[in-house]
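Note that one protein chain is taken out, while the other chains of the complex remain in position.
Then we have chain A:
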Amino acid sequence: MKFTSVFDIIGPVMIGPSSSHTAGAARIGRVARDLFGRQPKRVTIHLFGSFAETYKGHGTDVAIIGGLLDYDTYDERIKTSFADAEAQGLAFEFIPETAHTEHPNTARIVMEDDKGEMSVVGISIGGGKIEVSEVNGFKLRLTGGMPAILVVHDDRAGCIANVANCLAMHSVNIGHMEVSRIERGLTALMVIEVDQNIEDRVLQQISLIPNINKVSKINT
């Protein structure tokens, strides 16, 4: 069965006009913010495919900025997100791209502040559902439907076991896990989908493990 809930039919509550171009776009912005771990100071958003062609008419741009300001899909403030961003010191730029992407509704969000930089690629797959397909150059597949932890670490023996142990100590069950690296012996990324939302102290503990560079999370 493709649909399991009556609220897939009568719902979701959202800001119009398009579930894929508006609600999905807001979710991509919000997940990017979650992964960055805080509100960025400067953001560059590259839009591809149908996002690039129709973003103005669908409010895809204000929806993404709204998401970066932590607004949900039904938050009326999405409409004034540009002014809100300015007031909160978030500078942004949209760049419509002509390059072909695998999925027609794709956005690459590059976030920065004085403490760091992160690049997140999100796709809107329909009905407001989204996936994260890339973080800092690492390919991955994250739906945002389950809480998840992303761990950037040095590609060294024992890293994965140490992180898994830490989660076990906090009784966090791992539902799905992926590990990828750009080049052997350099930097690697763990994507861990878990069954419950993660508390900040767990993240903090993981970040203290040797060879761990950066930890971020998505709660649902």
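Observations, loosely collected:
Operating definition for what follows: a contact is a pair of C-beta atoms (placed from the backbone, for glycine too) under 8 Å apart; a residue touches a chain by one contact, two chains touch by 3 or more; residues count from 1.
Criterion: contacts and distances are computed from a predicted model.
Chain not shown in the complex: UniProt lists it as "L-serine dehydratase", one of "Phosphoribosylformylglycinamidine synthase subunit PurQ", "Nitric oxide reductase activation protein", "L-serine dehydratase" or "Carbohydrate ABC transporter permease". Interface note: of A:S50, A:S119, A:S133 or A:S216, the residue touching the hidden chain in the full complex is A:S50.
Although one chain is not shown, part of chain A still touches it, namely residues 1-23, 49-50, 53-54, 56-59, 62, 74, 76, 78-79, 104, 126-128.
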